[in-house]
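Before I ask anything, here is the structure I am working with.
A single protein chain has been removed from this complex, and every other one stays in its place.
So, chain A:
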Amino acid sequence: MTPGAQTRGRPATAAPAAIELRGISKAFGPVQANRDIDLRVEKGTIHGIIGENGAGKSTLMSILYGFYKPDAGEILVGGRPLTIADSQTAIRAGIGMVFQHFKLVQNFTVLENIILGAEDGRLLRPSLSKARGVLGQLARDYELNVDPDETVEDLSVGHQQRVEILKALYRQADILILDEPTGVLTPAEADHLFRILEGLRAEGKTIILITHKLREIMEITDTVSVMRRGEMVASVSTAETSPEQLAELMVGRKVLLNVQKAPARPGRPILEVRGLRMVDGDGVERLRGIDLDIRAGEILGIAGVSGNGQTQLLEILGGYPEKGSAISGAIRMNGAPVPVAGAACNAAERRRQGIGHIPEDRQVEGLIMDFAAWENVAFGYHDAPEYGRGLLMDRDAIRRDAEAKIKRFDVRPPTCDLAARNFSGGNQQKIVVAREIERNPDLLLIGQPTRGVDIGAIEFIHRRIVELRDAGKAILLVSVELDEILSLSDRIAVMFDGRIMGERLPGDATTGDLGLLMAGVDAAANPPTQGLFRESR
């Protein structure tokens, strides 16, 4: 078992913990989301909680924030037992929560969002001016600079997150829970966030950081607790552990964190993109002249913070650009022109041209969540002749095909009849990956292949992608996970604001260098100021 401290049975230390959970259990029907959880978070520390999807992290935090009532167990805040019936109780007890999906009113100003629900009286003006003062103080104390009169929808994602943190601090939170806070940030923004968190810790605040990124845990936390299948499997001091050990604790077996692959042997050009521009329906230019080449047998990785045109690029290549957008430029696939507008620009036609697509959002695009797995295996290829001739579909043929693919891709449970929504995130993604890879496309577009996918499935999906490359296919990989780009790609292009900022080879690229490109700075042209960005470990 793990070296380091096991929470259970540890004698109580003298100072009361900021938060202590004892024997928390919560079941949703037959699903035991939390089982007998003990957790002790010391005051003035950054405490990481790590675990795969569905390990029960979010449920546990929701209990702490009063969204769910635990079936059993006890919560102590600052040493005193507390029943947290609703989020108001949690806020009064000094607990603040920064959600993964921000809960901000988009067309309110920063100030209005901060006081929302914390107004002092029936008139807004006194509350607003009080908040303005407090906000100025917080900004000075913690480098949390945001223009209080800016409308939230005009703020960058990083600044919106600051508003969320300010909201919690305004409500005098001593304990701050952050749920996957860096998923939407650039490395530089993440860096800034960590500096803010360190500042808060120095002021004696307690921070609980929920994440699935091992690197962040190692970088910033003091203590880390690992959850697996609803149970707390370990709580260790960060200094005494390693990423490999944490990964093993999360998954319950040894995991290869790095992808094993041979050097690429690029062949003939498969996809050529020249001067691709796209103006969306609101008149915003999303792509500003993209040039790309992908050859057979290579993986081109596109790094970048989400929202810099990657989605639009994938949608155009996939044949379904946003309604009302204007597109210009040339795309050639296997030497043949690919239409970017008109009736021939549709996803079915793209598939006929040999383009497969694992979309960024499997739940919204890649799968019909209410359809059975076998129907989803046919989805997008439902016109294929082997799925029946004429008007009616051959259900037996589809089922046989789906069963075989589900088996080859180790989808669990291996049952064709289960609706897609009843599979875990990783297995949902395996269904999409199986469907697209098994069609053996000449070009495979992949968006965020492992978003919300557990480590075990990530390993599997990465291996399949490399196998497809080794079979001489071209792959375009878009991911906001820099580690994924670095370990899978044969070449890396960085997108910022609708442009390709630069190309790097993974062997030469450093995180800092790529991070600058992702923020729109070409390091080769402007060398970074010393010490502005920390190299990630």
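Rule of thumb we're sticking to: a contact is a pair of C-beta atoms (placed from the backbone, for glycine too) under 8 Å apart; a residue touches a chain by one contact, two chains touch by 3 or more; residues count from 1.
Heads up, the rule we're going with is that contacts and distances are computed from a predicted model.
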The chain missing from this complex carries, among "ABC transporter permease", "FtsW/RodA/SpoVE family cell cycle protein", "NADH-quinone oxidoreductase subunit M" or "Putative iron-regulated protein", the UniProt name "ABC transporter permease"
Full-complex touch with the removed chain, picking from A:67, A:108, A:170 or A:320, is A:320
Answer key for A:230, A:359 or A:502 versus the chain not shown reads A:359
Which of A:196, A:347 or A:521 touches the missing chain? It is A:347
Omitted-chain footprint on chain A covers residues 27-31, 318-320, 346-351, 357, 359, 361, 364-371, 375, 378-380, 382-383, 388, 391-393, 395, 419, 422
